[in-house]
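Of the protein chains in this complex, all but one are displayed in their positions.
Entry: chain A
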Amino acid sequence: MTSIHHHTPDALLNAYASGNLPHPFAVVVAAHVSLCLECRAALEAHQTVGGALLETTDVADVSSSLKADIMAQLDAPAPVEPTYTRSGVYPGPVMAALKGKPPRWKSLGLGVRQCILSADKEGSTRLLYIPSGRAVPDHSHSGMELTLVLQGSFSDETGQFGVGDLEIADSDLEHTPIAGAGAPCICLAATDAPLRFTSFVPRLLQPLFRI
């Protein structure tokens, strides 16, 4: 836990606490907080401010029957909700996105694989598997991209990222992440817009792989 160097920026934690983050980013922030005590503490500090606002907000009268309704339900059985716990390198929120099953990898060529967790108009969430020394194709972003390392490491133009580290890339960054030595790099990546590959061939592949 002590080796995490790249954390969730405070503004993202605030947005996560308030529920203001698009779903793909919320998955990544929840996964990082699962691995990082520092960001968990910062998140809980934000929740405290939220609580203080709740305490000092204008009250609204509730209907007279609400309390009795709720008190009458205290003994009713609670609805059963699925809970997902960490499995191997995958934190709880990733297991939840996988619905508790192991990832189903699809090859992107040269040993690089991906498993799409979600893709819709809000953006996409995926797992990437990059063998040591291999690169994710050179690309830039039309929006924000969050990448959380779950196993191994990668480095790019901005620095080195190990397990638990979170990289934030925006539309200004064009980068080529390369997996470090040792175990294959597995990361969780989320974007709020499709990635744009800068070389010709991968751009053709984009619709195919929904990168």
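We take it that a residue touches a chain if its C-beta (ideal position, glycine included) is under 8 Å from a C-beta of that chain, and two chains touch if they have at least 3 such contacts; residues count from 1.
As a working rule, contacts and distances are computed from a predicted model.
Hidden from the displayed complex is a chain whose UniProt protein name, among "RNA polymerase sigma factor", "ABC-2 type transport system permease protein", "ATP-binding cassette domain-containing protein" or "Nickel transporter", is "RNA polymerase sigma factor".
One chain of the complex is left out; on chain A, the residues touching it are 7, 9-15, 17-21, 23, 26-27, 29-31, 33-34, 37-38, 40-63, 66-67, 69-71, 73-74, 78, 81, 85-86, 91-93, 96-97, 144, 168, 170, 192.
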